[in-house]
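A quick write-up on the structure given underneath.
A single protein chain has been omitted; all remaining protein chains appear in their positions.
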Amino acid sequence: MEAKPILNVSQVGISFGGLKAVAGFNLELYPGELIGLIGPNGAGKTTVFNLLTGVYTPTEGEITFNDERINGLAPYKVTRKGISRTFQNVRLFNEQSVLDNVKVAYHSLASHSILSSIFRLQKHFIGEQEMEAKAIDFLKIFQLDKVKDEKAKNLPYGEQRRLEIARALAAGPELLLLDEPAAGMNPKETKELMELISFIREQFNLTILLIEHDMKLVMGICERISVLDHGLLIAEGTPNEVRNHPKVIEAYLGEEVVSNHA
Amino acid sequence: MEWLQQLFNGISLGSIYALIALGYTMVYGIIKLINFAHGEVFMIGSFTGFYAIAFWGLGFFPALILSMAVCAVFGVLIERIAYKRLRSSTRIAALITAIGVSLLIQYVVIYIRGAQPEAYPNVLPNRSFDIFGVQISSQSLLILLVSVVLMIILQFIVHRTKIGKAMRAVSFDPDAAKLMGINVNNTISATFAIGSALAGAAGVIFGVYYTKIEPLMGIIPGLKAFIAAVLGGIGIIPGAVIGGFVLGIVETVVSALGLSLWRDAAAFIILILILIFRPSGIFGKNSKEKV
Partner (left out) sequence: MLKKVNTFWFSIVLAFVFYGIIQLLISTAMLNPFYTNTLIFICINIILAVSLHLVIGITGQFSIGHAGFLALGAYISAIMTMKLGMPFSVALIAGGIVAALAGLVVGVPSLRLRGDYLAIATLGFAEIIRIIFLNIDYVGGAAGMQVTHATTWTTSFLCLILTIVVIANFTNSRHGRACISIRENEIAADAMGINTTYYKVAAFVIGSFFAGIAGGLYAHNFYIIQPVNFGFLKSFDILIFVVLGGLGSLSGAVVSAILLTIVSTFLQGLPETRMIIYSLVLVMVMLYRPQGLMGTREITDYFGKWGRVKGGNQYGG
């Protein structure tokens, strides 16, 4: 924890038509951490992701990534700086093949121009070949290489989730944002997902911020947890501290019991 | 005084745009479809009025009501036959269908009766009044009056009746409305019926005012009315009325400046500017796509 934070969010907020969706949000992420962001429905968790990735521009506060201010940057630029994400409701390129989904994420790492592709110059072939080889290797890690020519929409749900994570990683992030990756998964799939997250974190040297509803998953793998309610940060700390925090218990009352048997 | 005269002409033209725009806005509000065929409903209304007056000898008001009734049925038919099955498909598929329906109606009408124009019979007494140096014909006054009354009736239906409440509920959230026991299909049909009846009325008024009608007459006023709806904020009923009047006035001013050939371009330029700078229109709230 001696290192400098990779992501620093200070006093960030946004309002839509006078309504504050998130206010005074603070977060520090250190390299290699795995942090959970939890909160009841409508607490503003996804809004935080949208603020971090440039989908929304914060109306207050500052976000710095690797000491560089990134608020207000277009989403694709944020991705190129090294923050990549998945979506709550899977957003794959449905009609494209599994392989092409990953290749799209490699897009900005290649450099052959439109003209070189149109006139099929040597550069085009080299660039495309590299992308293809890299993408196939990548799919192997996620055990998706056997279905590489399948359309993304034809994959079973669990594999779609996996493909989305693979695609996010292919964009080469230092910080990965996962928006409810276990949503809709059965316990077995959730367990595999937890293993996958731990694995990619080591393999790719990642920092991970995770939104999750599945308490078991969050409490099981996250080192620290931030809790949002009504757009405000109400608690922060280790899973144990958060679990016993009175405000958290209050926020979750009636919505979902923060299980003691996590 | 010249300007006051133009202003009045603009309001007359604008009231026609407004009547058509109301149908666009209501339909868009409820099923998020730009009903391209709406201009053709207007054309059918105009022809119905023409035949009613010229061949059956009806007066202005009976012809107006007949034409509104015919258009209401016609609008519901279009919805039931063509659009209903598209509710779950992409908006682009729906838009393409609407364009297809629009052209189909135009050319079926041409196929049946030919493309030649028709001269609208004079059914309203036409006297001119001189008010503050502005020439106002009794005809245009009556037309304006009819438009305003129709708009007030619409406002009443939308805000004071059960079907109006259902319409607002469905446009707000169709799924929730369904759960609340509202018959979504009937509500959508009612919306088409009311919107089409207004377009039918606009058709008769257009005929009386401009005296020349033809099968392709719906295209330009249809597009203009759509622009008026976007201008006022699509889905917002008072917005469509204001948008219609603003567009009517702008067009007459452009014509009065001696640029009548550019009149149609003016409307499209307004459209593009609005779409780029304030896509939600004058009265609309900005909304962002959910991620």
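Going in written order, the chains are labelled A and B, and every chain counts its residues from 1.
Convention: a contact is a pair of C-beta atoms (placed from the backbone, for glycine too) under 8 Å apart; a residue touches a chain by one contact, two chains touch by 3 or more.
Note that this is a predicted model, so its numbers are computed, not measured.
Considering the whole complex, the residue from B:Ser89, B:Asn122 or B:Thr161 that touches the absent chain is B:Ser89.
Checked against the full complex, the candidates A:Lys20, A:Arg80 or A:His230 give a single residue touching the omitted chain, namely A:Arg80.
Checked against the full complex, the candidates A:Asn94, A:Gln143 or A:Gln203 give a single residue touching the omitted chain, namely A:Asn94. When the whole complex is considered, the residue among A:Ile14, A:Val98, A:Met131 or A:Leu155 that touches the unshown chain is A:Met131. Taking the complete complex into account, B:Pro279 is the one of B:Gly57, B:Pro117 or B:Pro279 that touches the chain left out. Listed here are the subunit B residues that touch the chain not shown: 34, 82, 85-86, 89-97, 99-104, 106-108, 110-111, 115, 219, 223, 226, 230, 261-262, 264-265, 268-269, 271-272, 275-276, 279, 289, 291.
In the full complex, subunit A touches the hidden chain at residues 53, 55, 74-76, 79-80, 84-85, 87, 91-97, 100, 103-108, 110, 112, 114, 117-120, 124-125, 127-129, 131, 151, 167-168, 171.
Methods note: only the chains that are shown with their structure count from here on.
As a whole-number value, the distance joining the C-alpha centres of subunit A and subunit B reads 47 Å.
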